[in-house]
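Only one protein chain is missing from this complex, and each of the others stays in its spot.
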Amino acid sequence: MRRLPLLLLAAALVIPLLVRSEYLIGTLTLIYFFAFVGQGWNILGGYAGQFSFGHALFFGIGAYTSSLLFVKAGLTPWVGMWCGAALAVLVGLVTGHLSFRFGLRGAYFALIMLAFAEIFRVAATNLDWVGGSFGILVPLRGHAPALFQFGDKRYFYYIILVMLVAACYGVRRLENSKLGYQMAAIRENESAAEGLGVNAYQVKLTAMALSAGLTALGGSFYAQYFSYVDPAIGFGPANSIEILLRPIIGGAGTVWGPLLGSFLLGGLGEGTRGLVKSYAGVHLMIYGVILMGAVVFLPHGVMGWLRQRGRRG
Amino acid sequence: MITRREFVKGAAAVTGSLGFPAVLRAQPKEILVGETHPLTGGLAREGNLGKNGIEFAVNEINAGGGIRSMGGAKLKLMVLDNESKPPVAISTIEKLKDAGAVAILGPYASGLAFVTTQEAEKYKIPHVLDVAIADQITERGFKYTFRACPNAGMGATHTVDYLGAMARDLKLSVKRVVLIHEDGIFGKSTADTLQKLLPGIGMDVVERIPHSAATQSLANEVLRIKAAKADIVIPSTYYGPHSLLLRTMAEQRVDVAAILSVYGGAGSQYRFIKDVAKLADYMMDGNHWYNPKHPRIKGIIAAFEKAYQHPFAYEWMLAYQSAYVLKDALERAASTDRDKVRDALAATNLKDQIVPYPIAFNDKGQNPHARTLLMQVLDQKIVVVYPNEFAEAKPVIPMPAWAGRV
Partner (left out) sequence: MSSAVVLSSLANGVMLGGLYALVALGLTLIFGVMKIINFAHGALMMWAMYASFWLAKLGGVDPYLSLAVTLPLGFAVGYAIQRAVITPVLEAPEHNQLLMTLGLALFLENLALLTFKADPRTLLVSYSQASVSLGPILLSLPRLLAFAGALAVTLLLFLFLKFTDLGKALRAAAEERDGAALVGIPVQRVYAVAFGIGTACVTAAGAMAVPFFYVSPEVGNTLVITAFVVVVLGGMGSFAGALAGGLLVGVVESLGGLFVHGSLAQIGIFALFILVLLFKPSGLLGTPSA
């Protein structure tokens, strides 16, 4: 069982070499991608217990920053994505400071993050120099690895796979670190944790910064993969929901949660598209039902359920 | 460069039927034509019209003997739903590429076309657009993108020309123009173009009013139109707000000489007349339309209506036309090689089509002869009023006051 992650990784590494279908490579790439940004959300939402309904804020900042720097200044997105991450961390610190200093928790925190994301969305829609409601088309340079553009999808596949593995490794380390324990304490009972001497404000802010930066990196990847970003794709509530769905269904606060969730929802999405041809919107409906069901039957996601069974068995 | 089709066992979730063109044959029995349209999601109505238009054309083409230069090979459509979403649109092109499509038709919307043409260019698959008017689509140096219809800039230019001609011919004393547009790229760029061109026909843009595309209320905007004492109101916006604009102007009794849109969201559409009945009368719109003088057009419209229970709509007309453009190219290429088809498309020279202009492509892939016409709703029917060579009726301007008729 312990070898499972390595086996899966080996399989993931080998698949693009064996499979010809662009569509399958593309689908897997997106699954890894959603797992990656889900992992970003997971740090703040799953581990620190602060559910944000507006994580598209950071995603959009990443996507827009790296794209704008490329379009306006010719800066390669390899560098631009870190600028985006830095900016996202900054915004995360500001919004985090405001939210946590004023004691916003639970629903209020979720909503205020949504409000921040919406402000960015409306601002992006109205500012011509970021492309307005049309957004940004990343100019195509063909196969240009130095500019984070590739003629073959397989490059993107491997890049996001590496990013995902790194993120999972980082989160695993975080889990077992002092910061991780403090985050868990806050998640379980913030007042009690404070009573034990944990500086909740600082811990939450740190979680926010890590979460924001990671999500922004995902945003930059997305912008390069699709060569396109607009205010709705970048900052929209639909995106915020997509980001949090995977870790929640898979199991918030676990390393595997976002991956499980992403494979489940991704597979389901493509499956329904294939089966129910003219009703492709069905998969979103199903996501809604799954979310409701998960909340009742799997309140700790699939991972929580697996662990429970593991304990019993 | 694709010289051998690859045999693909579709992944479990691939939709549509796969043609199996295993090896390049000189005389294939079927030619796989890919199509991506929004069949669900926000643009489903238009996407389905486009799908029907292409299906209608392909049935005609096949019934008429298919592609003669390839031994009567029939066109086989592989239709994929892009759900009105750019990322899904990209995956549809991937699937079409995997399946070996010779060319790609669709995708209706500009936002979708930006990504589908990009993917098609990456995979070197010729892509013939149906609608998708954004100017920038053909400004990226792509060699595999072809657009037979007029783009946004051309539509604005022609409409201004028609307005100018109308003002001259009818000796109208209209001068004050108010532009009202959705605040996205379509609305803004059209308004920019109009602002530049209108002084050229002696008109003043006295107010320019942007509005939020998702708005439910245009009350403030109509108040501003009233305050500006407009002669002509030119909306460039989507269906909902366009309809809302008319209803609000009627309710607030804001009378103007004409409401004349450029690519109006609710313009030149029978469903709008169905929705608002008398309110639609006298509305003018510069938009895509058929050539009323074409000998076969009445028959085509009637046959389409019979097959799909839908009256004329330019969405299906342009899709239908794009299929015929491809057919013509296939005939001349006499090959399913994507590059040969692309070269044939580039050399297109079609006349007497159901669209009111000849079709050829400049080196950007745009048809420079394309144009919009000016239509007016008269007595609940949409008729062409300009230019004179296509006019079916004389325009009624100024339009009668709201009070008397709603």
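Labels for the chains are A and B, by order of writing; each one numbers its residues from 1.
Criterion: a contact is a pair of C-beta atoms (placed from the backbone, for glycine too) under 8 Å apart; a residue touches a chain by one contact, two chains touch by 3 or more.
Worth saying up front: this structure is predicted, and the values here are computed from it rather than measured.
K.L.:
Based on the whole complex, identify which of B:87, B:164 or B:210 touches the chain you can't see.
P.N.:
Hidden-chain contact among the options goes to B:210.
K.L.:
With the full complex in mind, choose from B:87, B:164 or B:240 the residue touching the hidden chain.
P.N.:
The missing chain is touched by B:240.
K.L.:
If the hidden chain were put back, which residues of chain B would touch it?
P.N.:
Looking at chain B, the ones touching the missing chain are residues 40-45, 84, 183, 209-212, 214-217, 219-220, 223-224, 226-227, 239-240, 243-244, 247-248, 250-253, 275-277, 279, 402, 406.
K.L.:
Name every residue on chain A in touch with the hidden partner chain.
P.N.:
Interface with the chain not displayed, on the chain A side: 49, 51, 53, 98-99, 102, 104, 106-108, 110-112, 115-116, 118-119, 122-123, 125-126, 237, 241, 248, 279, 281-282, 284-285, 287-292, 294-296, 299.
By definition in this document, only the chains that are shown with their structure count from here on.
K.L.:
Which integer distance in Å separates the CA centroid of chain A from that of chain B?
P.N.:
37
K.L.:
What residues of chain A sit close enough to touch chain B in their complex?
P.N.:
Interface residues on the chain A side: 20-24, 26-27, 30, 125-126, 128, 132-134, 137, 139-140, 151, 153, 226-228, 230, 233, 270-271, 273-275, 277-281.
K.L.:
Which residues of chain B touch chain A in the complex?
P.N.:
Chain B residues touching chain A: 6, 8, 10-16, 39-41, 81, 83, 86-88, 90-91, 94-95, 97-98, 111, 114-115, 118, 121-122, 136, 140, 183-185, 188, 213.
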